[in-house]
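Removed from the display is one protein chain of the complex; every other protein chain stays in position.
Up next, subunit A:
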Amino acid sequence: MQNTIYQKLLSRRVIFSLIFLLLLAAPLFMSDFRLNLLGKFLAFAILAIGLDLLWGYTGVLSLGHGIFFGIGAYCMAMYLKLEATGGTLPDFMAWSGMSELPLIWLPFQYPIIAILLGILIPAVVALFIGYLTFRNRISGVYFTILSQALVLVVVTLFVGSQNLTGGTSGLTNFKTLFGFQVNSASTQTAFYLITVVVLGLVFFACRKLIKGRFGKILVGIRDGENRMRFLGYNPSAYKTFIYTLSGGIAGLAGMLFVLQVGIISPTMIGIIPSIEMVLWVALGGRGTLIGPIIGAVLVNAAKTGFSESYPDIWTYFLGLLFVLVVVFLPKGITGLFEKWSDRRKKQDVSSSVEVEKSYS
């Protein structure tokens, strides 16, 4: 009896709701600075969910999610930049000798369009790349290398088109969104809350997708793509869909990131951040949806914590953390929990067997 109550308390739904409520209540007990950091981590967590859908469930490892994150972030930043300059040309454009707003910047004068494009453009780019690669049955490590190369291409393009993207220094110095001061504490709290809500929505939408028959098909594609063909599925379509979805989610995360961090530049979307994103998922535990959230928050918190306490050697700590997890927790942090609960279940079973024996 006691056991069942205990189990109910520990059931996933209860835990998830508690975490969600705790995150919503965080502004009450956290300083503005910490809250802002947490908001940034949660934006990363949103991206990690999408990445896990692709890697953990469908078995497609992308080392290039930085570009989708980046495109989303730049879409938001372009609007914020135009808003800040108040109708005149952004400073970096004037320096590069432009006299009027380039065509691709025009839609970003309107906040709603900018937000929609922040999700749509990364999704469409992913759709395009995914369609071409998956249809031609490019998969596994070849896809991974390709995705990595794409980051390099995109970052080079962004750096190169100084007059359109602000080059290496990126876009910053934002002022208002929908008339609210972007940098004021209250707006930042609102951004944080929006991030938490979006995280919740993305999480539950993905969970719903994964829990049904669709999720089983994704696992099937991960574990035996060719077999799925002979069951009558076209894995390319499924992979393209998940890649597109994951690209859109990354774009969404990028927008929330830029709102809270106030700057986006090519170094934030390059190869190293793209690989780090994969590490969040690996550390948290792929193939579970909560894992990547834990991973994203934990890795970034550790990064911040270490860099505050040990500014000289913090990168070593981070490296050590990765090594430890890879060696001792191949299934990530959630794998550890699974092991525990398995062990508990086994104990339950063995004790009940003993009871049966003593009665027989």
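Note that in this section a contact is a pair of C-beta atoms (placed from the backbone, for glycine too) under 8 Å apart; a residue touches a chain by one contact, two chains touch by 3 or more; residues count from 1.
The working rule: contacts and distances are computed from a predicted model.
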Leaving aside the chains on screen, match the unshown one to its UniProt name from "Molybdopterin-dependent oxidoreductase", "FecR domain-containing protein", "Urea ABC transporter ATP-binding protein" or "Heme exporter protein A". "Urea ABC transporter ATP-binding protein"
Write down which of A:217, A:275, A:302 or A:321 is the residue touching the left-out chain. A:217
Just name the one of A:241, A:317 or A:337 that touches the chain not displayed here. A:241
Chain not shown: contacting residue from A:229, A:303, A:331 or A:344: A:229
Residues of subunit A touching the missing chain are 209, 212-214, 216-217, 219-220, 223-224, 226-227, 229-234, 237-238, 241
